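Heads up, the thing below is written out as structure tokens.
All protein chains but one are shown at their positions in the complex.
Labels run A, B and C following the written order; every chain starts at residue 1.
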Amino acid sequence: MKKLINSTDSVVTDALAGMAAAHPDLRVDLAHKVVYRRAAPTPGKVGLVSGGGSGHEPLHAGFVGHGMLDAACPGEIFTSPVPDQVIEASHGVDGGAGVLHIVKNYTGDVMNFEMAAEVCAEEGVEVGTVLVNDDVAVKDSLYTAGRRGTGATVFVEKMTGALAETGAPLGEVAKLGGRVNARSRSFGVALSSCTVPAAGGPTFDLGDAEVELGIGIHGEPGRTRAPAAPARELTRVAMDAVHDDLPLSGEVLVMVNGMGGTPLVELYVVFAEVAAYLREKGAVPARSLVGNYVTSLDMQGFSVTVCLLTDQLTQLWDAPVQTPSLRWGR
Amino acid sequence: MKKLINSTDSVVTDALAGMAAAHPDLRVDLAHKVVYRRAAPTPGKVGLVSGGGSGHEPLHAGFVGHGMLDAACPGEIFTSPVPDQVIEASHGVDGGAGVLHIVKNYTGDVMNFEMAAEVCAEEGVEVGTVLVNDDVAVKDSLYTAGRRGTGATVFVEKMTGALAETGAPLGEVAKLGGRVNARSRSFGVALSSCTVPAAGGPTFDLGDAEVELGIGIHGEPGRTRAPAAPARELTRVAMDAVHDDLPLSGEVLVMVNGMGGTPLVELYVVFAEVAAYLREKGAVPARSLVGNYVTSLDMQGFSVTVCLLTDQLTQLWDAPVQTPSLRWGR
Amino acid sequence: MDARFFTAWVEETARAVAAGRDRLTRLDAAIGDADHGTNLDRGFTAVREALSAAFPGTPGAVLTLTGTTLIRKVGGASGPLYGTVFRRMGAVLTAARREGPGEPAGHGPAGWSSPPGAGYRPEAPEDPEEEVTVTLADLAAAFEAGLAGVRKLGGAQEGDKTMVDALAPATRALSGAVRAGRGAREVFDAALAAAREGAVATVPLMARKGRASYLGERSIGHEDPGAASTVLLFAALRAAAGG
Partner (left out) sequence: MDARFFTAWVEETARAVAAGRDRLTRLDAAIGDADHGTNLDRGFTAVREALSAAFPGTPGAVLTLTGTTLIRKVGGASGPLYGTVFRRMGAVLTAARREGPGEPAGHGPAGWSSPPGAGYRPEAPEDPEEEVTVTLADLAAAFEAGLAGVRKLGGAQEGDKTMVDALAPATRALSGAVRAGRGAREVFDAALAAAREGAVATVPLMARKGRASYLGERSIGHEDPGAASTVLLFAALRAAAGG
């Protein structure tokens, strides 16, 4: 294993030091491992806090800034943050209008955010929570951990962020987050495993002519292994899975997301196929993102996330955003 | 080899179709393989054309838009564009104030752009050229091909783009480009080879405890092979090479660029070391970019590019830019 | 068993986790995200530091500090879950010292940092000079409470392929042996054997909770990493008892 790191223990703090040096608009609390907007809290605005394991960059710290998150809590690589971080961040962004926790649905994330939310409540911070669970590769059921949260997190963070910026109350922002999540679906495909620094080697081995279908964002194997295939076919597998779960129509926001090790030129190849698929179904790719947004370290592969737009959602998506990794309109 | 492609022959055109579908602000001429701003040409403005082999995305097509390029000519993977493309693009962006060709110093790029420039001149398009050659890994000499053009291309494209937007004449924009290039230096390090789709396998083999120092951006091996080392040491090698050639002081613009397969979290680790190095030398990292900007397909590694700022250059860097991959300030 | 015994138990667990770290991570790579060993090792390293800094004087305080530290340092699924096990056990033993064996009040997951305002510091023993010991029956009650805490927090049943598949049978075996009047050695042997058997029995199961559940049928054929780390807890318990 070769990585651009100083030691497997210090990856996350070293990277946070880099973020602090690179982004004067951010304030990085290295001791507590929280990344804030420089001017947090914004009085009267709902504070948005998200977090999760590291290794998914730019998620979440790359989305801290005007029009999106107020703070992010990066855990260790692929390990959800501890409650302390979330409690600290929640205090730090509470401008009197309460705090929204945006949580991807993983057992660890949910438990740690819940524990933090309880302490916040005890300590007088009003907390709402949006749970993101958009991954159609996982069958939802009462008896399981439920669907994973993946790409839709970016949509939820962007749109709730835009709404919070208007001064909307916590309940409304939380409800909007739930609505965005409900209208979004994702599916991921891996061409290679990633290598977790502390593990020192690839999480799984994949033959030279095999891919993993229905992967998450933690370098875990997918639901099934399949023969490698042209981009057109892999895209169709992903889009069919999405479409079967949430019929695609009307204007949609679509993200073709790289898993970290896939060149942008390939993501555009996939996007061309996604756009063609959508048109075939009578849907319109009205807004789009192509690039690395929710990654799995150095994994090669892609995920596609679709959100059925409404006028309100389109407006919130188009609203100005000023973060390290998403930036437009101001 | 596994790639998200439909066929090794169609990678570039398929990706261009994806760009066309993803970016309504761009106009993509698939037949000629030229990417334009939707509204090109801008009357009275110098038209900026760049181009080079594909596989370096987002360079160059990702930098087409307000405040940066007017058109980009993507060649085949790692192969400079043919003159036809450049001629076509130059006609397409000539708003009467002439056209600037931004060319990375490689034998192929230089010859193809020169041939195009000659035809343009014959056909009545005034052409100026900026040659980018910032790579300190290559020793410059009259008897060799000279230094390669790498990361500084982004700086040249951004700053000449900003100046052209003010209505400055061709000669001035070209001179500015030369100045930016003269004040910029780069050095790259690879942790792995890339795989050229048509070649079907890695360009070189690298041991599990080896790195390549002084690489370019075409997946070629570097000047020397060295034992793998912590990010701090690799960064020092790169920065020493830059500093030896162009003593670092004052305010600098610095880019820590991923080669395509390196996770963002690692690039931030490197950036922290770069910032510390600069401060140690008494220089100030006043502006920065961290991410994938000039890539080598799926290669793992980084390059660092530094530009000694002046007030004018800082202003041009900060000026609004609206492209798929660089976007701020409007 | 006094604070020294419980400190020894936790430290022995920390050693076993450090030694088993790569194996746990490999198990997690197969059906999870390759961090379970790293997570627990980070947590128990912090626990050792916390214990040698605070030097808590009662069995309850040792375990409460252990649990709190795990919650504060581990993250992921295993942090809150193991943290809850130790905090619940600590609460029972603290109560036992005051009131004899029995269920402590209101220390559900909701109360992991209670009492409000107390931050995460463990309660100080009322009189550090007083030598506090607990019985095997207290310990059995503590494990029952720990298990109940995990069940409530994680919602997993036995057979869902989680740490519960080792913790539940081990707790049952321990309680049973205590009720049958066995001595410490035999009690801990029985618990360890049951934990081992439970962990091995997770191999053919399909996961229904945690990250491994995303794999569906592909989770079959691998031992659950959390069940495997639970075995280390019981092996350390026997070792601490001079096993």
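The rule is short, and it goes like this: a residue touches a chain if its C-beta (ideal position, glycine included) is under 8 Å from a C-beta of that chain, and two chains touch if they have at least 3 such contacts.
Bear in mind that the values here come from a model prediction, so they are computed numbers and not experimental data.
Enquirer: The chain left out here touches which displayed chains?
Expert: Counting the whole assembly, the omitted chain is in touch with B.
Enquirer: Of B:A20, B:V138, B:V242 or B:V294, which one is in contact with the hidden chain?
Expert: Result: among the candidates, B:V138 touches the missing chain.
Enquirer: Touch as defined at the start, partner being the missing chain; which of B:L26, B:L48 or B:I77 qualifies?
Expert: Spelled out, the listed residue whose C-beta touches the missing chain is B:I77.
Enquirer: Specify the residue from the set B:F63, B:Y106 or B:F155 that touches the hidden chain.
Expert: Of the listed residues, the one touching the omitted chain is B:Y106.
Enquirer: List the subunit B residues touching the unshown chain?
Expert: 53, 75-84, 106-108, 111-112, 114-115, 118-119, 122-123, 137-139, 143-145, 148, 196, 198-199, 203-204, 216, 218-221, 223-224
Here, only the chains that are shown with their structure count from here on.
Enquirer: How many angstrom lie between the CA centroids of subunit A and subunit C, rounded to a whole number?
Expert: The computed centroid separation for subunit A versus subunit C comes out at 32 Å.
Enquirer: Could you tell me the distance, in whole angstrom, between the mean C-alpha positions of subunit B and subunit C?
Expert: So the centre of subunit B lies 55 Å away from the centre of subunit C.
Enquirer: Two or more other chains in contact with one residue: find those residues in subunit A.
Expert: Correct list: 77.
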